[in-house]
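A single protein chain has been removed from this complex, and every other one stays in its place.
Up next, chain A:
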Amino acid sequence: MSEEDYYLELCERPVQFEKANPVNCVFFDEANKQVFAVRSGGATGVVVKGPDDRNPISFRMDDKGEVKCIKFSLENKILAVQRTSKTVDFCNFIPDNSQLEYTQECKTKNANILGFCWTSSTEIVFITDQGIEFYQVLPEKRTLKLLKSHNINVNWYMYCPESAVILLSTTVLENVLQPFYFRAGTMSKLPKFEIELPAAPKSTKLSLSERDIAMATIYGQLYVLFLRHHSRTSNSTGAEVVLYHLPREGACKKMHILKLNRTGKFALNVVDNLVVVHHQDTETSVIFDIKLRGEFDGTVTFHHPVLPARSIQPYQIPMAGPAAVTSQSPVPCKLYSSSWIVFQPDIIISASQGYLWNLQVKLEPIVKLLPDKGRLMDFLLQRKECKMVILSVCSQMLSEADRATLPVIATVFDKLNHEYKKYLDAEQSYTAAAEAGQSRSNPLLKRLVRTQAVLDQSDVYTHVLSPFVEKKEMPHKFVIAVLMEYIRSLNQFQIAVQHYLHELVIKTLVQHNLFYTLHQFLQYHVLSDSKPLACLLLSLESFYPPAHQLSLDMLKRLSTANDEIVEVLLSKHQVLAALRFIRGIGGHDNISARKFLDAAKQTEDNMLFYTIFRFFEQRNQRLRGSPNFTPGEHCEEHVAFFKQVFGDQALMRPTTF
């Protein structure tokens, strides 16, 4: 299998840490995505590495017993360490604050602390087997203040830092889940819900395992993912992932079922809004996209893997350190190892090897694996880094070798423009609201985000259509059909077509002498009126005489191009027509007499010159009470010419009052 076939990969630059061993304990904090390597209980050093910061934090702390859990608050302000089942120790990492440790014991008597989660830089939640306690840490006073608590029997808990929701497992079967939501010093209890466990013989008592639950944000919504090893209803034996939507308000609802069609050991990740399901037995993974069309049975939507199962791309562990000899080749990393631990959303940790990777989706290989272009577009348009891939898909479908049929091309364009139109609409309402001064007062007004899925006309023109038109080997019929299809699609979504697209159409038609086709397009106003287009048409007149008429019509419709119309007519020596036109629109008092007289003289038609001259004499009379031209009009030479041809007496006499 070549590299182009793998659509999942481990990030190139993993976070490297000291392997877990009897003296070195490794912890992972899901909130800050930091790995803690704690040697000898901290006495010989703690090294903290995050994914973004390449400079690890290292410090020492006294060995006061086995560390059960260790986490920084957000922004690395305060360190919390749990060493006993009753207490958590704190240590400030804020400059000018005392670094002496201080301790908080859980309030509930006889309770055991299962763990703790930071919800902000100074707020922490203790989860005990009898409930949760929400504290504010006051680092300068080195004390904690209880903000709120709630009593409930807890089997296990789960924290989703992105949405600040803690999920508690309650009841004997462990399958009733109680979510809490934390925000700015408040703790709110959300409606609890029950996970449907698979039907099982009465003798075996099945309970919900923490391992089979995950929480992740997908397309901006929080979901609880439940890995159900045996389908409840259907007789299919495969496992499935059930997605419960957990809204901020309202009850949790079962929404999607991802059919895995296999059994065994699974692990879940969420990458770029895709649910990735790893299968250890086959050492492959599949991906699901809940936005792609699935089978809806009235309550839930069933999804199948978007693509055939593939392994994560093989990964070579570089021989790190200066000791490494150059001749030593990198060692292949064992993928899907049983020592892997998977965290949400996209983290894979190999504690035994000392690596933390982010899982990534590669879009290029998917292009080949998803032959249905419509579905491929639906898929790509939802991905973060999709722009270049989509553009290359578009270019490819127009290439000689992989040429798609027009209906497929139309579908792809429609999907692009659907996204594009959504953005344009959002932009418009945003601008409108901003103009009305609501931007600050209206919190509902979302900030305008332009994702990579927004491919505007300029993108498509530059990267797809312009190079496509340049290709000599393309039959021109196909080229024009594609351009028209794109224009049709834009029109269908009521997007104003940019003139450079029209120019591209005209250029192509002119190159192939398809003037009559061009004429028909203009006749039905397929190519929208604009001054640049009208000028382009004018320039075509020598090849195709009707272009003159088309151009004048267009200038007329624009209604802002009256000067241009006059210029065009004068250049054609249609002086009288120009004058009649300007008079028709009431602009004849402001035109330059010299310009018209020049043009009239050039025609060498004396009668025409006479008519034009007389017209301006009359205008002078009307405006200034005298038929004479003023020196500012620079018409001396024309007056002389008039006298020479028609005689002095032909000049209009001033009417006196």
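In this section, a contact is a pair of C-beta atoms (placed from the backbone, for glycine too) under 8 Å apart; a residue touches a chain by one contact, two chains touch by 3 or more; residues count from 1.
We take it that contacts and distances are computed from a predicted model.
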{"item": "Hidden chain of the complex, named as in its UniProt record, picked from \"Hemoglobin subunit alpha-like\", \"CCZ1 homolog, vacuolar protein trafficking and biosis associated\", \"COMM domain containing 10\" or \"Exosome complex component RRP43\"", "value": "\"CCZ1 homolog, vacuolar protein trafficking and biosis associated\""}
{"item": "Touch with the omitted chain, as defined above, among A:F59, A:Y219, A:Y516 or A:F543", "value": "A:Y516"}
{"item": "Residue, one of A:L74, A:L369, A:L391 or A:M484, that touches the chain absent here", "value": "A:M484"}
{"item": "Candidate in contact with the missing chain, chosen from A:R211, A:K253, A:H525 or A:H634", "value": "A:H525"}
{"item": "Touching residues on chain A - with respect to the absent chain", "value": "405-407, 410, 477-478, 480-481, 484-485, 487-488, 491-492, 516-517, 519-520, 523-526, 545-546, 549-550, 552-553, 555-557, 565, 577, 580-581, 584"}
